[in-house]
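The complex appears here minus one protein chain, its other protein chains still in place.
By written order: A, B and C. Residues from 1 in each chain.
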Amino acid sequence: MIKQEICQVIDQREIATNIYELTVKGELVHEMTEPGQFVHVKVNNSLSPLLRRPISIANIDQSRQTFTMIYRAEGKGTSLLAKLKQGDLLDVLGPLGHGFPVDEVESCETALLVGGGIGVPPLYELSQRLTANGVNVIHVLGFQTKNAVFYEEEFKQLGATYITTADGSYAYSGLVTDVIKNENITFDVLYTCGPTPMLRALEKENRHKKVFLSLEERMGCGIGACFACVCHTGDDPTGVSYKKVCSDGPVFRAGEVVI
Amino acid sequence: MIKQEICQVIDQREIATNIYELTVKGELVHEMTEPGQFVHVKVNNSLSPLLRRPISIANIDQSRQTFTMIYRAEGKGTSLLAKLKQGDLLDVLGPLGHGFPVDEVESCETALLVGGGIGVPPLYELSQRLTANGVNVIHVLGFQTKNAVFYEEEFKQLGATYITTADGSYAYSGLVTDVIKNENITFDVLYTCGPTPMLRALEKENRHKKVFLSLEERMGCGIGACFACVCHTGDDPTGVSYKKVCSDGPVFRAGEVVI
Amino acid sequence: MNALNISLPGLSLKNPIMPASGCFGFGREYSHLYDLSQLGAIMIKATTKEARFGNPTPRVAETSAGMLNAIGLQNPGLTKVVEEELPWLSQFDVPIIANVAGSMEEDYIAVAKEISQAPNVHALELNISCPNVKTGGIAFGTVPEIAQSLTKKVKEVSAVPVYVKLSPNVTNIVEMAKAVENGGADGLTMINTLVGMRIDIRTGKPVIANQTGGLSGPAIKPVAIRMIHEVSQQVSIPIIGMGGVETAEDVIEYFYAGASAVAVGTMNFVDPFICPKIIAELPELIHSLGFDHISECTGRSWKTVEKLTHHRA
Partner (left out) sequence: MNALNISLPGLSLKNPIMPASGCFGFGREYSHLYDLSQLGAIMIKATTKEARFGNPTPRVAETSAGMLNAIGLQNPGLTKVVEEELPWLSQFDVPIIANVAGSMEEDYIAVAKEISQAPNVHALELNISCPNVKTGGIAFGTVPEIAQSLTKKVKEVSAVPVYVKLSPNVTNIVEMAKAVENGGADGLTMINTLVGMRIDIRTGKPVIANQTGGLSGPAIKPVAIRMIHEVSQQVSIPIIGMGGVETAEDVIEYFYAGASAVAVGTMNFVDPFICPKIIAELPELIHSLGFDHISECTGRSWKTVEKLTHHRA
């Protein structure tokens, strides 16, 4: 169930250049069941900025009743979010949307998780769920540059992890798709989140595989009421049928919607 | 000279119901020469609220490079101001306007200082200047109710102090003008700041005395550029001549402007 | 005593607070958050004759104390609204105001005729003012004669009272209001969004794919208050006010300006519980201002001024 709650900040740290890891505590954590869902946060109590910001759930800790978000402080809202300190309050609406289907891959099968930049965070909770189910996970994570890399160690503890940077300043150089090709990575199911061009490439190169993509779109309500975040469906690409990224997604099966 | 400076909050306390005493430190304190001037503060870094708030300077401490404001937390801006804590920063523009002329009263003469509600604060710095000059000061201070009374002790240390409350819940009951009449208070110069009806009554009842009034008006710029805060002059009450409360005032000689 | 119940043409409201059209879908999403029967009414998303996909994304952008939207009237079409959405909504004890849109006169008439028959539709809101639709639409909302004629034709076919939603993007709002009143409108709803735009400084392109969008939210409230203040003194039909409402105090400000009920749009996105919150706060606020019933607030800003003038004369 979706809840609105004033959560308490447990911890906030800058884990890479301009990338923050924010952990908050609240009862709505009990509602967080699927990896890949997101929350809609109001970064302060004022009209400036006005709208909530959608941020993926990167890690859930039911025992402590906390969850973690990882985000890039860039615009007005996320820059303000980055100023929160332990003990501060944060208005959270969530969990929202439908996440990655973990039961699409069997124990002992292999899941490939491909993330780009701030698309990486939701894969962390996903990877934990999959490994808990006995799935082999392989991570291919792309970042702009060395200083933008985060959670390398955390992912390595869960499975094989390939890091690539767009400028080659760290680990592999180039696109995640190059890494997959060059390293001959094979898998049963692909889960991915990141920039649209990356998602398109992965969709195209894996036509006959099980692929699940997490999309981003500008949002108003975040709950399915305002029609801000719609996309065409794959079976009616120019017609009137649609899916809402916020409530039908953000995760879709490849081909389900036009990206 | 007017300066804009990011000052540091040294202390903030609630000294009566919803009345806050806020002390900040900054180099612009060196520019604060006259009692009765004010500052224009930006209560936060956002567009909400947009405008600065004019607040009188209640106390100046050159040695510590601090000054004190006393204000009622009421609307959007002052309520946010009330949340500032020691160490926080505050954007201050000031000192602004012309204050009370202390040399209009000689040593050993008597000055009557009459304040109403949040008109009381600037009289505190004034009273200190006058007593330092050897002037006898008498204070008549009106408040709405018992819980709204502040700085009684501080004023008492400088001179005779009569407190009155509108609802009679503390000390005298009724208007400051009643107290002056009933107590037969005499004086050489009258300085006053408070609600307009009070100022009007004092002006009317003291036609042949030296009276200086501090006015309030809605402000835009606070420095004389926007023409938000003008009033007609006493010698041309319906014509085109004018004074600006922010830069010609806020203190005027009785009769100088139409109130 | 109930301090909030209001009677308007076709509408007998528990309270004068309702979500604005387009900001609440057909109620399904918010029904998971609270009981919709608490609301005074619900203004449902614009319905057109055929289903529409609307504009390409991005469709929304944030602005200072406001937002732009260019949804483009996406909706499932008349049949689906009548056969699925309205019956679903009938489980709640809340009157529905159906927002009717179209590109041509015939579209409006067809939708109005059919949707007004639905048992829980107690009034229509004629959307002659949507800034995000390129064909036709704009003239309906900006040319008094065309607005009047459309109102008249819709009135002829509607089974329920018709409120006309005015666009603020006009030189003379009073002229528009009078025209639709003369066309037989039972009430007005105002205001729709102001046409606005934002440009992304990195890409150089408009942030919204449709280029322009409708500006809503607290930023536009002063424009709405001014227009309602002007119009309410010149027409004798009631006004449902909207534009940036975020607090119970804002509701009172709208009533003072001349509104008889108030809709909340954009702020539902910021605080999904805003409507029930405002409804809960209103009784105490009204009493603290010295009123027994919220209807006493309507038009107080100009009624006060009149009284003052009279008194001084």
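We adopt the following convention: contacts are C-beta pairs under 8 Å (C-beta built on N, C-alpha and C of every residue); 3 or more make two chains touch, one makes a residue touch a chain.
Keep in mind the model is a prediction, meaning the values are calculated, not measured.
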Displayed chains contacting the withheld chain: A, B, C
Residue touching the undisplayed chain, where the options are B:50, B:108 or B:132: B:50
Contact with the hidden chain (one of B:26, B:142 or B:222): B:222
Hidden partner interface residues of chain B, rising order: 1-2, 4, 42, 47-52, 93, 217-232, 239-240, 242, 247
Interface with the unshown chain - residue positions in chain C: 63-66, 68, 142, 169-171, 194-199, 201-206, 211-212, 215, 217-223, 225-226, 229, 244, 249, 252-253, 256-257, 289, 300-301, 304-305
Residues in chain A touching the chain absent from view: 47-48
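Everything below uses one rule, namely that only the chains that are shown with their structure count from here on.
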Chain occupying the most central position, where position means C-alpha average: C
Most distant chain from chain A by Cα centroid: B
Mean-CA-position distance for chain C and chain A (Å): 36
Inter-chain centre distance, chain B versus chain C - centres from mean C-alpha coordinates, in Å: 46
Residues of chain C touching at least two other chains: 64-65
Shared-contact residues (touching 2 or more other chains) in chain B: 47-48
